[in-house]
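Structure in structure tokens, see below.
Of the protein chains in this complex, all but one are displayed in their positions.
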Amino acid sequence: MKKTVGIIGANGYTGSELIRLLAFHPHVTLSFLYSRSNSGTRISDLYPDLTTVCEMVLTDKPEDVDIIFLCLPHKESQNWLTQNPVKDETLVIDLGNDFRLEGNFGNRDFIYGLPEINKKQLMGAKSIANPGCFATAIQLALLPLAEKGMLNEVFTTGITGSTGAGQSLQATTHFTWRNDNVSAYKTLTHQHVDEILQQLIAFNNKEVTLNFVPWRGDFARGIFTSSTMKTDLELEEIEQLYQDFYAEEPFVTVSRKAVDLKQVVNTNRCVIQIEKSGNVVVIHSAIDNLLKGASGQAVQNMNLAMNWEENTGLNLKPIAF
Amino acid sequence: MKKTVGIIGANGYTGSELIRLLAFHPHVTLSFLYSRSNSGTRISDLYPDLTTVCEMVLTDKPEDVDIIFLCLPHKESQNWLTQNPVKDETLVIDLGNDFRLEGNFGNRDFIYGLPEINKKQLMGAKSIANPGCFATAIQLALLPLAEKGMLNEVFTTGITGSTGAGQSLQATTHFTWRNDNVSAYKTLTHQHVDEILQQLIAFNNKEVTLNFVPWRGDFARGIFTSSTMKTDLELEEIEQLYQDFYAEEPFVTVSRKAVDLKQVVNTNRCVIQIEKSGNVVVIHSAIDNLLKGASGQAVQNMNLAMNWEENTGLNLKPIAF
Amino acid sequence: MKKTVGIIGANGYTGSELIRLLAFHPHVTLSFLYSRSNSGTRISDLYPDLTTVCEMVLTDKPEDVDIIFLCLPHKESQNWLTQNPVKDETLVIDLGNDFRLEGNFGNRDFIYGLPEINKKQLMGAKSIANPGCFATAIQLALLPLAEKGMLNEVFTTGITGSTGAGQSLQATTHFTWRNDNVSAYKTLTHQHVDEILQQLIAFNNKEVTLNFVPWRGDFARGIFTSSTMKTDLELEEIEQLYQDFYAEEPFVTVSRKAVDLKQVVNTNRCVIQIEKSGNVVVIHSAIDNLLKGASGQAVQNMNLAMNWEENTGLNLKPIAF
Partner (left out) sequence: MKKTVGIIGANGYTGSELIRLLAFHPHVTLSFLYSRSNSGTRISDLYPDLTTVCEMVLTDKPEDVDIIFLCLPHKESQNWLTQNPVKDETLVIDLGNDFRLEGNFGNRDFIYGLPEINKKQLMGAKSIANPGCFATAIQLALLPLAEKGMLNEVFTTGITGSTGAGQSLQATTHFTWRNDNVSAYKTLTHQHVDEILQQLIAFNNKEVTLNFVPWRGDFARGIFTSSTMKTDLELEEIEQLYQDFYAEEPFVTVSRKAVDLKQVVNTNRCVIQIEKSGNVVVIHSAIDNLLKGASGQAVQNMNLAMNWEENTGLNLKPIAF
């Protein structure tokens, strides 16, 4: 029998992207789509691409379900769970940042939902804190070095699509401004740095510094990052580390060929490429910020928690072009 | 048991797009990918998004299979079939324009593969001529009126993404030129006009004129068309015609809301919207030129010919953003 | 001595574009930039590209000047002139649509500011109604035929950049939505149709019908239009008509080569191309909606009204790429 699912904050980008994924997932059925601000509206009126795919009406009355996804603005997941108690046996996956740094909340202990590091803990878990988008792209680029204690001071630049800024209309998501444009924001102070360092340092077993410069790109979907670091390792050693680390991972590919963003857009995949010159290594990584960086990874986590095949419902046709 | 498939011209855009679709299709298995020019090359080296999805090596030795897709430049399908005889029981689907206007070829009689008009003939068919991309978008916009003999003189403007021009490097697909640009081409002389009129006139039972102005757009995927015509019908009557005509069609939606291109990008769907002012009606339609306009429709035709569910393997996640 | 200029509504797109043009115009000096909503703000804080070029502070106190440009939302020009009386000898150029259809207002009689039809009346004029952007592109495409009484029923599709929608944040100017997208709006009901027909019919001396389908394009600047019409004229005759009509016009070029949008972006030029098949003619035209379609044409009109060289300050470097 199919498991029942509720999406809290279904009217936003990550919520609607979950609908696009779960509408065709073989083991679940959508029970309700929760939205306070758009209650009473048909989801396909907000997102016409969902016409015929999902014609549910948004509601502000949550129901008892097997699985709940929280797609709320940061800090509102805690409030929602407090106001809408959820049974202990319900799987809760939070796409916000409320439980990423500190997972204890009432009876629940949220597991950090990066499957490439916590796969065993995620299997059967009831509470999962889904990572941030930049946090996913940068951690996947650095984890194999961290596992060997090889990380030191990292300089990362990352560029993100406009969907990373959500659906609210802002000056920096106005088409006239953003088209053909590039700009920096939250230089050295992006909120994902703490999240990244907490994980990397746990692996690396010694201090790691991350100097992260995020840029806004003139595309809608995707994150591309390049991380630069000094190292004494040879390129072949590093590549081997990465190949070994990701050997069993269905969604991470370490490439010897040039990677680019569109290789992963509309997929749950991450591609990584490593280059080296002198004693400096550069690791590039690319993901779709709404999929491996948010809703796709949430489904991957759900699959693990429910002991389904990890890639169920995630064999997505890439946009490619 | 899964049916075996060969793709002829697998190195091109429509060929590679078929791989993306068939790699996850439950009833088929890819037996060989044929390319003369790239024989010996791994397909994922040409299209890195296919890494881990399909690692087959292109070959110039076709095999005996149940289903063959021809993804060749126009006029080369006939040559290929002549030089590489195919068993009568093999399903042949041609994505070129060799058999669209005249379907007889040796023992084969190609059915025009627009499922919305020829569904019954396509079920069990062995030879299918897949329609052109603009031809699909414009016919779907006009068929319900044609069926009632209501078409007269139509003025259509359509805009297409750069993938419509294929993978060869051309001045008009150079990023520097095409970005932020619009231009017209093949004004009133596009090769799809004959294909469109042959079908529409058969339905309309009287003369139809199509003045078609194609434009190049600064996006990679998709076709958007607006067709203008005089009519005495009321808007509600026209909408009802369309709703009735497409009532059972899984991939065509007639919308009362504004349609836009991204509602259908990376899907096999077509969305249609009708507007009227005075005695003038305008019908808008949008498709993904590589899917409903090419490889997606080819899979839809395969499903029909094999008597599988029409939408098997075609529940694609829209790009949406 | 330089003439003094005030810009009313200097904080909007057309107002700021005037600043970009007038900052380097040899015969004028900017006296004040008026804005009610942004009074007290430095213009270069709103438009950082103006840093060092124009560091004036917006004011809500108009001054006595030689030339006033009104860059207000439609219908607010009349209100502003009523509340802020302007001396009779001041040249007033309205970029809104308040005086395009009906030019009488108090002591003033606004001349329709399309120099290609009203050049003589514009020389020395004191009140000028600057045409709309689509109105400019479509009239320039059709005027030579109208002058010979050859226009009948015209079917026009036009596509416009996002700047045409102004600086307010809207769902249809959100980058995430508009990028790679196309959509229709105001089908057959665009407000410029009346403006266009009023001029064309005056020339054509008989009825003209204009079926106009406007599209939103995924670029920031520019308008491209294609107008289709039946005619008995030969292509060469039509081209000659156009060459003759625009022979003395510095900003309109009739091209035998394919035209595209980027040929005119960031210039005050209009390029026109004519194609014919059977008895159907198609005329393509392209302009920059903010320049020849708004602020550039306003400067051209100012030059004429002040008896300066028509192209003073308008020898703009095209973006080209």
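Letters A, B and C mark the chains in the order given here, with residues in each chain numbered from 1 onward.
One rule holds for everything that comes next: contacts are C-beta pairs under 8 Å (C-beta built on N, C-alpha and C of every residue); 3 or more make two chains touch, one makes a residue touch a chain.
The structure displayed is predicted, hence computed values, not measured ones.
Seen in the complete assembly, the chain not on display touches A, B, C.
Only one residue from A:176, A:204, A:267 or A:297 touches the chain missing from this view: A:176.
The hidden chain makes contact, of the residues C:220, C:280 or C:298, with C:220. In the complete complex, the residue from A:100, A:192, A:269 or A:284 that touches the missing chain is A:284.
For chain B, the residues in touch with the chain missing from this view are 13, 161-163, 167, 169-171, 173-180, 218-220. The set of chain A residues touching the chain not shown comprises 155, 157, 159, 176-177, 180-185, 187-189, 211, 213, 215, 217-222, 224, 226, 228, 258-262, 265, 273, 275-278, 280, 282, 284, 286, 321. Mapped onto chain C, the footprint of the missing chain covers residues 13, 16-17, 20-21, 23-24, 45, 47-49, 51-52, 163, 179-180, 220-221, 250, 253, 255, 257, 259-260, 262-267, 269, 271, 290, 315-321.
Everything below uses one rule, namely that only the chains that are shown with their structure count from here on.
Greatest centre-to-centre distance from chain C is found for A, with centres as Cα means. Mean C-alpha positions place chain A and chain C at a centre distance of 46 Å. A straight line joining the Cα centres of chain B and chain C is 40 Å long.
Looking at chain A, residues 13, 163, 179-180, 220 sit in touch with two or more other chains.
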